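Just one protein chain is left out here, and the rest sit where they should.
Now for chain A:
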Amino acid sequence: MGPVELLHMSVFSQSFSPCGRFLAAGNNYGEIAVFSLSSSLSPEATEINRKPILTFTAHEGPVFSLLSTDTHLLSAGNGEISAWSWTELAKRNTKAVWIRRPQYKLSLEIPEINAMVINARDNSLAVGGGDNNVHIMDLESGIFKSVLQGHTDYIHCLSIREREGELLSGGEDGAVRMWDVRTGQSVHCVEVYKYEQCARPQHGKWISCVTTDSDWMLCGGGPSLSLWHLRSLSPTSVFPLSGCQRQAMFYQDLILAVGEGHFASHCLLGGEVKSLIPCTPPSLNTLALNTNSTEHRVLTVGGSSDQIDVFTNLSYRAFSLSF
C-alpha cells in the first residue's frame, strides 16, 4: 500500500471480537485489518504492535459495515454480506465462511449495504442499504425472510430497540422509521427535518446516525443531533454540534458522538456539550466501544485517515493503530 493510498484511506467500520482481544476495521479499499488489542495495550508495546496482525481484501467495494456475532465477523460491502470466523482470523486464515446477497429488484446496479444489525430475539440479521429497503435474514438458515419497504431513499443506519423488538432505520430521505419486525409494517415515521428545533436546512435532511436504548433515541445527520423520547415521539434535547454526526452512542450517563470535525464529542443528556476530544483523523466516521472485555475496555474511532485512535481513558487519546 503506497503512501498515496494511505493518504486517501478512510476507515468506515469497526467491530470488536467476541473475546474482546481483537479489533477488525474496514476501509474504503475493501480491506479488513485485524488488530490485536492485547499486544498493543501491553506496557511494552512498540510501533509493530500498532500495526494489524492481518490485512486482507474482503470486498470489491468499501466495507461500510462490520458486525460481530458470538463466533463470526460479518462484513458488508457492495451488496453482499460475507461471514468470517473469528477463530480462523486469529490464525490468519482468510477464507469466508459464507457469502450471501439479499434479493434485489433492480438487476442493473448492485446497491451497497450501509448498515447491519442483529436482532437477538429471533436470531436474524437486518441489513439496509442502497435499494431503500431493509432486508431481514435468518442467521441459522441464511434465508432472507422479509423486506421492509417504506423509505424513499437509501438507508444510512439501523438500530434495534431491544425491549420492544422494534427496528429503527434512518435514511437519506430524512425519515426515521420504526418497524415491527414480525408484521413488517412501519409503526412510526418521524421526519426529523420537519421539527424546527432540529432542522438545519443548510446541511440537508438526511439522517446518518440512529441509536437507541429502548426509551430514548439519538438521531442526527443533516439535522442536528437530537435526543428523542420514544414513547411520546418528541425531541427533548438538541445538541449544538457544528458538523454532521455520523455515529453516536449512549455510554453510562454520556452521549458520545463523532462526525465532521476532528474531535469526538461528549455530551450530557440535557443538551450541553461537555467536551470535545481531539483525534487524529480530520473527519470521523465510526466509533466503537469494547464492551466484550474488561481489561481491554477501550474506545476506538476511525475516519478519513489510516490511523485509528484508541482511547483507554475517555478523556484523551492514548495512541493510534495504523492500517
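The definition used in the following text is that a residue touches a chain if its C-beta (ideal position, glycine included) is under 8 Å from a C-beta of that chain, and two chains touch if they have at least 3 such contacts; residues count from 1.
By definition in this document, contacts and distances are computed from a predicted model.
Name the chain not shown, per its UniProt record: "Sesquipedalian", "Proteasome subunit beta", "THO complex 7" or "Sedlin"?
The UniProt record for the chain left out of view names it "THO complex 7".
Just to verify: which one of A:Cys19, A:Ala96, A:Ile118 or A:Leu269 makes contact with the chain not shown?
Selected residue, touching the omitted chain: A:Leu269.
Specify the residue from the set A:Asn49, A:Ser237, A:Asn290 or A:Ser305 that touches the hidden chain.
Of all options in A:Asn49, A:Ser237, A:Asn290 or A:Ser305, contact with the hidden chain holds for A:Ser237.
Extract the touching residues of chain A with respect to the undisplayed chain.
Those residues of chain A that touch the unshown chain are 215-216, 227, 229, 232, 234-237, 252-253, 268-271.
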